[in-house]
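The block underneath contains the structure these notes are about, expressed in structure tokens.
Every protein chain of the complex appears in place save one, which is left out.
Let's look at chain A:
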Amino acid sequence: MADNNAPTADLVSSGDNNNVSSDNENEVSIDALAKKVQESLSLAKRHKFWETQPVGQFKDLGNSSLPEGPIEQPIPLSEVKQEPYNLPTPYEWITCDIDSEEVCNEVYNLLTNNYVEDDENMFRFNYSKEFLCWALRPPGYFRSWHIGVRVKTSKKLVAFITGIPAKIRVRDTVVLMAEVNFLCVHKKLRSKRLAPVMIKEVTRRIHLENIWQAAYTAGVVLPTPITTCQYWHRSLNPKKLIDVGFSRLGARMTMSRTIKLYKLPDQTSTPGFRKMERHDLPAVTRLLRNYLKQFVVAPDFDENDVEHWMLPQENVVDSYLVESPDTHEITDFCSFYTLPSSILGSQNYTTLKAAYSYYSVSTKTPLLQLMNDALVVAKKKDFDVFNALDVMQNEIFLKELKFGPGDGKLHYYLYNYRLKHVLRASELGLVLL
């Protein structure tokens, strides 16, 4: 038995003998077993981690006896684990100072090479450095929530996760939450299962700031989405989108007709449509606060938040508004953020420039017209595609403005906060980056 060098012959013969004796039986039982095992794996095991977390569980779906609100009560800060979770020996935790040029570069490189891709691995998100600085430093942010994992010896950054504070209103309650995002593990370390410990570590650091709820999104179904949204896409540069495989030309559709179909006017159509400026902050804040009231889950923006999130920044976020030519009142608002993606397999192009619909408010100008103007400016700014989720009132304009459905579903989650019912996408007023 200790002889490890002669296994195969033995194996084959013993296998054959057995096969002869109960051939059919084996086939059946192995098939059945395989099926049983696969099924139990896919269901039970996949969410082992999340079943231990204070999140809405699948089994509680539709159980209206459970109260809305926090699932677990806060514990005294002194009882929060004070030391970081253990990492495998070769790795160590670091806090990433995103202000530092060097750290920002490292984070940028990690994400550029390892962050989210499409199913067919043709594109990978390529958040710009300016974008990362914007996304990670909102008012009152905590540096300790920008967490990296690096190799002790080489100091190479191999994993990243972040949280940022956000006031999010759920029905009538404003809850101070963390928005958790940018979880990225280097491709070579995917088998090390760093993600769960990273999620736990960011949770621990969030708890240390006396915050007990979080909001996050995922492309996969975990226990349990508060709502599920779909991405829609509006071609601005159809020829490039087709060339790089972002969209496909129907076999009997011509390129020329497609290009014609997506042509946009050179100029915006709404009188008083202009870029948002600093002096618009109070008006835009008022507009947004009022508008977001109608959604079940939405951010609770104050003027500082609006200053940070909405004030236009080149290649990061664009905001436009409608100032009535007569009354000079600010009546409508729209915004989108810039999120390019690397094109992985094209000789002709390296970057896909995508605009993502952010927050839009329509009171006087029809939303359809407002968003068409947003498309016009996005086209002028040389974006290839304009993306939008079917959240808020977006469904009003999606089809009409020639958005096509995307293959991406985005699930929204709350950590340690239970909602009685799953929301419709249109009841959600929250966009995470």
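Keep this in mind: a residue touches a chain if its C-beta (ideal position, glycine included) is under 8 Å from a C-beta of that chain, and two chains touch if they have at least 3 such contacts; residues count from 1.
Operating definition for what follows: contacts and distances are computed from a predicted model.
*Asks:* Which choice in "Tip41 protein", "Chromosome transmission fidelity protein 18 homolog", "Acyl-CoA-binding domain-containing protein 1-like" or "Rab proteins geranylgeranyltransferase component A" gives the name that UniProt lists for the one chain left out?
*Replies:* Answer from the UniProt record of the missing subunit chain: "Acyl-CoA-binding domain-containing protein 1-like".
*Asks:* Which residue from A:Gln73, A:Thr153, A:Ser191 or A:Gln347 sits in contact with the chain not drawn here?
*Replies:* With A:Gln73, A:Thr153, A:Ser191 or A:Gln347 as choices, the missing chain is touched by A:Ser191.
*Asks:* Among A:Ile98, A:Leu132, A:Val158 or A:Val180, which residue is in contact with the omitted chain in the full complex?
*Replies:* The one listed residue touching the chain not shown is A:Val180.
*Asks:* Check the options A:Lys59, A:Arg171 or A:Lys260 and report the residue that touches the missing chain.
*Replies:* Within the whole complex, the residue contacting the unshown chain is A:Lys260.
*Asks:* Which chain A residues would touch the chain omitted from the figure, given the whole complex?
*Replies:* With respect to the unshown chain, the touching residues of chain A are 1-4, 6-7, 10-11, 14-15, 18-19, 22, 25-27, 29-31, 33-38, 40-42, 45-50, 52, 81, 85-86, 115-125, 180-185, 190-197, 199-200, 216-222, 231, 233, 239, 241-242, 245-256, 258-261, 341, 387, 402, 404-410, 432-433.
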